[in-house]
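Only one protein chain is missing; all other protein chains are in place.
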Amino acid sequence: MATGFSLTKIPGVRFLQTKSRTRGWPYIASWAHRISGVMLILYVLLHILTLSALKNPDDFDNKIKFYASILPVFLEWLLAVPVIYHALNGGRLILYEIFGNRQDNLILQWLPGISATYMLLLGIFMVMGNQAVSAILFWTYIAAASVFISYLTVMKIRHSGASKLWKMQRISAAFLFLMIPAHMLYMHLDPSIGRDSSVIIARMNNNFIKLIDLMLLISVLYHGAYGIIEISRDYVSSHRVQAACTATIMLIVAFFVWIGMKLTVLI
Amino acid sequence: MSTTFKIQTTTHCDVLIIGAGGAALRCAAEILEKTPDADVIALTKVSHPQKSHTSTAQGGLAAVDPKDPLDSTLFHMFDTWKGSDCTADQNVVKKICESAWEQILWLENRGMHFSRDPQGQLSKRTFGGHTRNFGETSVHRAVFEADRTGKGIMDTGWGETLKRGITFINQCLAVELLIKDKQCGGCVVYKQKEGEFIRILAKATIFASGGSGQVFQVTTNCRQNTGDGLALALESGLPVMDPEAVQFHPTGIVGPGILASETLRSVGGILRNQALEPFMINYAPKMKELAPRDMVARAIESEIREGRGILNPDHNIPHVWIDLRHLPDEVHEKQIPEVSSFFKRYVNLDPKKELCPVRPSNHYHMGGIPTNEFGEVQNEQQETIAGLYAVGECAAASFHGFNRLGTNSILELITMGKLVAERVVEHIKDEPKSRLDIGVDQFAKRFSRYMGATGGDSLGELRNKMRSVMTEKVSVFRTETGIKDAIETLNELKERADNTAIAGRGLAMNQELVQRWELDNLLAVSMVICLAALDRKESRGAHFRDDYPVRKDDFNYHTLISMVEFGTPELGRREVDMSVFKAGGERYEMFDIIERKY
Partner (left out) sequence: MTSTYDITLNVHRYDPDKERKWIQTYQLEAGRIMRFVDVLRKINDTDDSTLAWGSSCEHGQCGTCSMKINGKPLLSCELLVENAVKYFGTTTFTVEPLDVAPVVRDLVVDTEKAYERIDRVKPYIINPVLQDEDEMEHQISPETLERYVDATRCINCFCCVSACISSHENFLGPNAMLAAIVRIMDPREQEKQERLDCLYSADGVYRCHSSQACSFVCPKEIDVAHFIALAKEGAL
């Protein structure tokens, strides 16, 4: 290059460039999807543990104080990277596999742009920190849209010969496609919505919100658990070890479903 | 260090097929369909049957559709006879042409993905030499699967045999034929992967080992086509028939040898020499580039011989140019897209802007192991060897005589494959068990000799020398002095080969050892090609003698040549079968000795 500077000097870029030449961009996107999925499930488990402290509001507020300092907030913002990437790329995969879309290179090209917009928007909200939106209104819209998308997916996927469990994972993904990015966005409209135990508990006392949370909890954990189990099946060849992995993952996830539900229902 | 060579195990089976190409698989499928409990073993040199050479056949296979009002089997028989330059055996021609359509249906019913016409029936296209009314106009006679007809046959044949429980031994070599008292009992096999020698005893053994294109420098044939079958036959004292009948395609792409199809010339491609002169005008003033294949091939070869070729430094192969630059873009894109893409892919040239290197490329061996019309192998006295059959390119029944028509080869595989199978099924029914009493000795001596040699030559270099001398002196053009020179070189190479050391000591996947063995086969086949070509002082079909440029009735016979000791041949003759002519049926006069003129 004439300037003497080349992007390829950056090691990560080099790596991506090589991979894109030997396997293609969709392959890189798949790896990124896998990594972001694993990051998300780990985050959710941690998240549920943290939330379970809500039983004791003071305890929760104390813990959450730590998360309010600058670095954790920044990290929280960064968490939006796997969230939005996984959601959008997941959407792309659903369109490819279930809706017969073959133009997905186009989507792949748009993905960074849309993600950046989401990140920017989220950042702006986080910095402004004073938006007031009715929880009921917000979640009515989002849930209605998500149920609609899920319905479309159900109708399309019905005829496939693939297993019920697999279909459910794709349906849960369709459901989460808006729910998760919206959840994250919503929690950052105003710091108290996401951090202040009294605000949270007050909101969660509404049965509709409880229902939303339960749907979120169950679909996320089902989707994530299935994802992890499938990853283990890709690489573990012994059927016995496979069964052991599946059982372990199911036990862990069941445990988290249990604390999550206890939290939501009992609050 | 000395490696001892001994037989690890002995296996028994009903049918042993040396090869797993199109001919072998069609034959095996039929045997297994007729006798489901037969034990059939098929051997391949390649890593899997599907990798056999048949998979590369592109164009199609000729067969007269009985529903077609314009065509008839008789026309197909005539075209084949005329194409063969009156050296095909008419009993075989009749059999193959008559059973052709039935075999197409066999393939179709078993899942081959033929290209279809708008009505959903099999599409057909025309090829050079396909005519109606004895040469009047061209006719659509070839069915095809896009540009991968051979692959379609292989996929179907492999699927059918797999379904019916064949045993494949892949990546192995048949290294010694077990023959005694005009009976064949099986062969010795070197399993490359395991590095083991085993003995397989069979009630029937079938040669289906394919061609010998590696004898020449530029060839469309695959790397494994080293004429093993012919060499094995020679070594066992059996003759080879018409080895001098070798077909060359005028325009192979230099380097990989891939065919640059005739269409390049028919759409207006111009052949040019080193000085960029269009030279065809000097050889065929009227027809120029559109002259018949053999004339074009000879013209190119002459330019190269007289030093007006271009030497490609990357492959060290002289060639001429084909100029396609003046053709409109539309022709490039619509009429010759595949060939254009070949030039791009294999020589990185854009035919729209650059000259493309071509030269005559070896394509097909009409000669082979002599058989009767049932595929039973014959010896020099034309007695059959019990339990030994040959089919496909390695065999000469002879369907192609001295010149094969495009699309007739893979037709031969599937029709003769079936006919041979029928014979084999009869034979194994009568045969109580495989013959045990045939001893094994040659292979061990031979391989110990290979491993024991200590000379410093490079196998690759010897092989390249052989290939270039055969290309220069015994390919498209032959003269007495040229052939004699070649024979001298071959003798010298043989001696050097015998002293060449092998660096790798292990037996498992020792490709060097395989190449050493193949070199012996190539030399043997080259030698019989030379000797037979020397003896045939006329020009016939693909065999062109500069010093005897016309066909002569004195030579209306098949050459038989045996050669147990390298360089000391025994020559014989076999009459050309003219039963169709003699039967005096409809238009029998067309099956007399006629002129081959188009």
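Read from first to last, the chains carry the letters A and B; within each, the first residue is number 1.
The definition used in the following text is that contacts are C-beta pairs under 8 Å (C-beta built on N, C-alpha and C of every residue); 3 or more make two chains touch, one makes a residue touch a chain.
Keep in mind that what you see is a predicted model, and the values were worked out from it rather than measured.
J.: One chain is left out of this view; which of B:Pro328, B:Gly460 or B:Gly585 touches it in the full complex?
T.: Answering carefully, the residue with contact to the hidden chain is B:Gly460.
J.: Check each of B:Pro69, B:Pro285 or B:Pro313 against the chain that is not shown and name the one that touches it.
T.: B:Pro313
J.: I'm checking contacts with the chain that's been left out. Which of B:Lys94, B:Lys151 or B:His558 qualifies?
T.: B:Lys151
J.: So one chain is hidden, and I want to know which residue out of A:Ala162, A:Ala202, A:Ala247 or A:Val265 touches that hidden chain in the complete assembly.
T.: Considering all chains, including the one not shown, the answer is A:Ala162.
J.: Based on the whole complex, identify which of B:Ile18, B:Met77, B:Ile153 or B:Cys222 touches the chain you can't see.
T.: If we include the chain that is not displayed, B:Cys222 is the one touching it.
J.: Against the chain that's been left off, what residues of chain B make contact? List them.
T.: Those residues of chain B that touch the unshown chain are 46-48, 50-53, 55-56, 102, 104-105, 108-111, 113-122, 146, 148, 151-152, 155-156, 158-160, 162-163, 170-171, 193, 222-224, 255-258, 312-315, 345-348, 458-461, 464, 502-506, 508-512.
J.: Hey, which chain A residues sit against the chain that's not shown?
T.: Counting over the whole complex, chain A touches the hidden chain at residues 18, 21-24, 26-27, 29-31, 33-34, 93, 96-100, 102, 156-157, 159-163, 166, 230, 233-237.
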